[in-house]
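Omission of a single protein chain aside, the complex is shown with its protein chains in their original locations.
Up next is subunit A:
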Amino acid sequence: METATQTLQKQLTLIQAITDALDVMLSENEDILVLGQDVGQNGGVFRATEGLYEKYGEDRIIDTPLAESGIIGTSIGMAVNGLRPVAEIQFFGFIYPAFNQIMTHASRIRSRTLGRFTVPMVIRTPYGAGVRAPEIHSDSMEALFTHMPGIKVVVPSNPYDAKGLLIASIEDPDPVLFLEPMKIYRAGRKEVPEGKYTVPLGKGNVLKDGEDVSLFTWGAMVPLAMKAAEQIEKEQGICCDVIDLRTLYPLDRDLIRESVEKTGRVVILHEAHQTGGVSGDIISLINDTETAFLSLKAPIEKVTGFDVPVPMFSLEDHYLPKGDGIKQKIEHVYNY
């Protein structure tokens, strides 16, 4: 499924893998362009587009006026007219002015026109808390978009996936929201193949095989989940099946089902608020998949952010899920 046309590897951070994906696609297809605030000469406030302005010029790496609705609205116009815009929203917390454009147009032009007009567009944006950012910069509102019909939602958790998923997103014929967990932008370098390869949308990934408890998560929570799983295995011999969902819409139903059939016990971990979070969709998917539902040996547990606005940074560690909380829930479902 995962296709690599090149085998040479380089060591990249997650954000460098994103730059690399953009570079690969920009060089392959002239219709692709990158637009957003400070993406040009500045290379993006996180440096995700570093070097691209120098390489592809100001006609393809475009500093826009400071207007999210403008960025997304004009991207829609370009996309229906044959271009392939990759728009950057500087922080997920500033996507709201563009919500109208995404909700009423990007996500439904294909339906409205019975497929005549389409919006092959990617919206990239850094998201999540844990970097002591100023107010409003740390939101995790992915569920606003998984609830929205007509847009796919993708979240990488490591450099390899980031590059492969971004390339797949750019090649996708429909709008994709590509959420970049900023806490792990530079969490370490990993081997990333040179050149073009894709990681398919809609497919999760088993990061650690286990028989006892399924642990479903994504994005910046993945390293936390892995650590908790490793600790609890060492301390108590509980073996977790850790699954990085990678795409939040559409969910990888087969992978979730297989895991639940195997373990019968489930913990879902996300940083976003509890009520209305993607955990609800995973639970309903398990409920609706008879073989998974009937395998359950314990009620499903969640570890999430609270139903409060993501706080100012002096309180963000309290807001964010923690290893102990995850281990408690794993233990709880295991001993149920």
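Everything that follows uses one rule, which is that a contact is a pair of C-beta atoms (placed from the backbone, for glycine too) under 8 Å apart; a residue touches a chain by one contact, two chains touch by 3 or more; residues count from 1.
The working rule: contacts and distances are computed from a predicted model.
Colleague: Tell me the UniProt name of the left-out chain, picking from "Pyruvate dehydrogenase E1 component subunit alpha", "Aspartyl/glutamyl-tRNA(Asn/Gln) amidotransferase subunit B", "Protein-methionine-sulfoxide reductase heme-binding subunit MsrQ" or "Carbohydrate ABC transporter permease".
Modeller: When "Pyruvate dehydrogenase E1 component subunit alpha", "Aspartyl/glutamyl-tRNA(Asn/Gln) amidotransferase subunit B", "Protein-methionine-sulfoxide reductase heme-binding subunit MsrQ" or "Carbohydrate ABC transporter permease" are compared with UniProt, the left-out chain turns out to be "Pyruvate dehydrogenase E1 component subunit alpha".
Colleague: Using the touch definition up top, pick the residue from A:Gly43, A:Gly130, A:Pro156 or A:Pro181 that touches the left-out chain.
Modeller: A:Gly43
Colleague: Check each of A:Gly115, A:Pro134, A:Gly188 or A:Pro299 against the chain that is not shown and name the one that touches it.
Modeller: Of these options, the touching residue for the absent chain is A:Pro134.
Colleague: Which residue numbers on subunit A touch the omitted chain?
Modeller: Touching the chain left out of view, subunit A contributes residues 37-38, 40-43, 45, 63, 65-70, 93-94, 96-97, 132-137, 274-275, 306-309, 311-316, 318-319, 324-325, 328.
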